[in-house]
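Quick one: structure below, then a few questions.
A protein chain is absent from this complex, but the other protein chains hold their places.
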Amino acid sequence: MQFPHPYRILKIINKRFRSPSQWLALTSIQGRQVSAITSPVVRGRKRRRDQLTLAEFLVFVVPLLIFVVILYGTLIWTFYVSLANWSGIAANYEFAGFKWYQSLFNNIRFWVDVQNNLKWLILGVIPTVFLAIFLAYLLELAPFPAIESYIRTLILYPVAMSFIVTGTIWSWMYEPKRGVFNTILSALGVQSQLTYTTNPSTATYWLILIFIWQYLGFAVIIVQSSFRTSELQEMIEAATVDGASKLRILFSIIIPNIRSGLLVLVSLLLISTLKVFDIVYIVTFGGPGISTDVLSLYMFIATFQQHLVSMGAALGVIIFLIAFIIVIPYTIYALRRWFE
Amino acid sequence: MKKIFALLSALMIFSMILSACAPQTVVQTVVVTEVVTQEVVVEGTPQVKEVVKTVVVEATPEPKKPQLIIFNWWTAPGEREAADAMYEAFKAKYPDVEIIENPTPGGGGVNQRVVLQARMTAGLPPDTFQTLGGAELKAYVDAGQLEPLDDLWAQLDYANKIPGPLAKAVTVDGHPYVVPLNMHIQNILYYNKALFDELQLTPPTNYDELVATCEAIKAAKPDLACIGLGSKEKWGDAFVFDAVFMEEAGPADYVKFYKGELDPATFEPFKRSLEKFQALAPYINTDHAGLTWDQATALLPGGTAAMTLMGTWAIGALEKGGGWKAGMDFGAVTFPQKPERILLFHPDTYGLAKGAPNPETTLKWLEVVASPELQIPTDVIQGGLFARTDIDPTEFPDPIRQELMQYVRDNPDKLILDQHGSIAPSSFTSEYWNVIASFLVQPDVNATIQQVASLFQQFNVKDASAWYQWP
Partner (left out) sequence: MKSKNITIKIIVILTLILLSFAYLLPVYVMIITSLKSVQEVTVGNYLIPTGSPQFVNYAEVLFGSVRFRSQMLPRLLNSMIISFSVTFLSAFFGGLGGYYLSRSKSTFARVLFILVGIALYMPLQAIIIPLVTLMAKTRLLLTHWGLIVSYLVLNVPLASVLMGTFFLSVPRELEEAAEVDGASKIQTFFRIVTPISMPAYVSVAIIIFTQVWNEFFLALSLSSPSTQTVQVVMAEAKGTTLVLYNLQMAAALISVFVPLLFFLLLGRYFIRGILAGALKG
């Protein structure tokens, strides 16, 4: 059999994948279409041997394997450091047991951080997801198609920016005395008493707002793509014909049917909020006092500023364990999808 | 097909070159001359490989030029000029030495410590690096990263050229490890002179006077914050607290306290100081948590604060940043002056790194650091006092430092280590700042006392600070 010239294949594929939604459908997890385009004959045929030759192993597996080994090697190493007695400039691997974990659990700052991280996990994720569903649905219903691409670009551009830049801009907007928000408010005749990030009891919430602002576009895109499956569209159409209201459709048809998309989104947001470091570092550096401190910032300060390297490692291990728990459901799901 | 491959490999080569150019030179230079290495590449405009190679080839046959690799964190306005003045003074004596500086920005040298630690681990120590005295210095000594300088000190008779407490702050187990080039004083109260003249106020010298002054200012100018504070970096609060605490505890107990010899739970002055500190909160600008020290200092010329408690380095910030003139637009007093006029200080110092590639040049450098020729221009620009007491105080352009320097000459024993070059280990100190900063925004006296007590325990301050002797 003569196999087609690569350029022709490229053309065919490009035609097939021309619109993003098609491409998405192909790569998406709902992508049953994946099997639809592969011919049944091929699917039925027994695959060639699964074993790789040495050359193939070296080319395909080894590079990835090297980095995976480094990654898990360093993870184990971190755990080892957390059990050692390294506090000072020079490395010290003398075994000290769970001493540093203990001293963390007895430390008020650690518990303040855990509380703040919980605030981030809850308030950084839930509002973002709901806003994203709302916006994505609104875009589906939008009477003017031009609006959709406008809004998409509008809310998506922050994804290309770093938290450092966003943080720099927002911390200026937030300044109580001469910040942008309060200046504008007072120009409008409102004497704003808002103190934003300088008030210890609310500072974290203002930081979370920055996060939501930055991640909203990203969330909308993901929710939108999970709307765009033919099954879901058919169900919505059927319900519309039956005269169901828009809200009913949203709650009883759409939301239950985009669960997998939401699982992905929620996992991603949870991890991002757990790891949050840049925003806090740049806007408040954990202040006022330690009221906005989070685990990752404490980890950095303990390691590089206080030279309590073993304690920093212990914090790193704790952060990893939380992250691990968060991604378990997602990983199981992904694994099933991948090898189904 | 071929085109794609060509394109792909072109891209690959391009990106390889892009990524390789700088690093690869390093590898090559490491082999040729250990020292040139990293610095050659530093400002790395990506050059084509060949070019870099030729540079190396040209460099090797020449006789090795003496070099000095310096690490410091003087990068902010005012500091940068001071660093330049330092190098100029050295060049004046040793014009043929090539100075390779490695400035790592970040106040207090946090970032520098990361880099330095990494280089030391890599077995690539610099010749000399900036460090504070006190606990900070001790950490480097404990890690075995500095050489003792007994011979140099003896040769220069440096112990008799500088105040006793300064010498003690850089001496661990009887060995001096660095050469201090200045002293920064922490507890100075700057005030808006025009405002004080207008309201006919005199600068306060103790806590009660401070409160009275603030009341007067508040009555006359309700919009004005009496004390401008920036606590984003956390230590700003500790400065103010220290001033209150010094007055309550007195110098001897102040030192004992930070050496962990007193129990915060039973040491009454600590509790009283917290309460008095809390009482100052209404006089402090509300946005202090979002401001860094220089932003807070700028509140004075900005007309939104009447006073600020900051170190000598604020003089430069007020003059350069705010366009004010010392003695004309702003005045300064040590605070508190009761029960004694104590100056809380920390020095900037340089030492000889263990394994330094150019030890002879470094000793020459340290000799210059100890000399008036370097200290006069550098300290005048950077904002501290001279480490040497035999320099004429009138070398300072401003009356504030002239007076302080004179006071140090007359009373060298009134110096005590401050929050930066701290008595307690830096791991304790940075945690302590957090506690004090939290206290200011959420005052709970008893909880704070407990926290501080547990910090002393946790970081074993009593043993770790035993080396510090005062008076």
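Labels for the chains are A and B, by order of writing; each one numbers its residues from 1.
Operating definition for what follows: a residue touches a chain if its C-beta (ideal position, glycine included) is under 8 Å from a C-beta of that chain, and two chains touch if they have at least 3 such contacts.
Please read all numbers here as calculations on a predicted model, not as lab measurements.
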| item | value |
| --- | --- |
| Hidden partner chain, touching residue among B:Arg80, B:His175 or B:Lys218 | B:Arg80 |
| Absent chain, residues of chain B that touch it | 1, 4, 8, 11-12, 15-16, 18-19, 21-23, 26-27, 30, 37-39, 41-46, 75-77, 80, 102-107, 111, 114-115, 117-119, 121-122, 124, 292, 294-295, 298, 317, 321 |
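In the analysis below, only the chains that are shown with their structure count from here on.
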| item | value |
| --- | --- |
| Intercentroid distance (Cα basis), chain B paired with chain A, Å | 39 |
| Residue ranges of chain A touching chain B (in the complex, touch as defined) | 5-7, 87-91, 103, 106-109, 171, 174-177, 195, 197-198, 200, 203, 284-291, 293, 301, 304-308 |
| Chain B to chain A touching residues, read off their complex | 1, 4, 110, 113-114, 117, 120-121, 139-140, 142-145, 231-234, 285-290, 304, 426-427, 430-431, 434, 437-442, 451, 454, 458 |
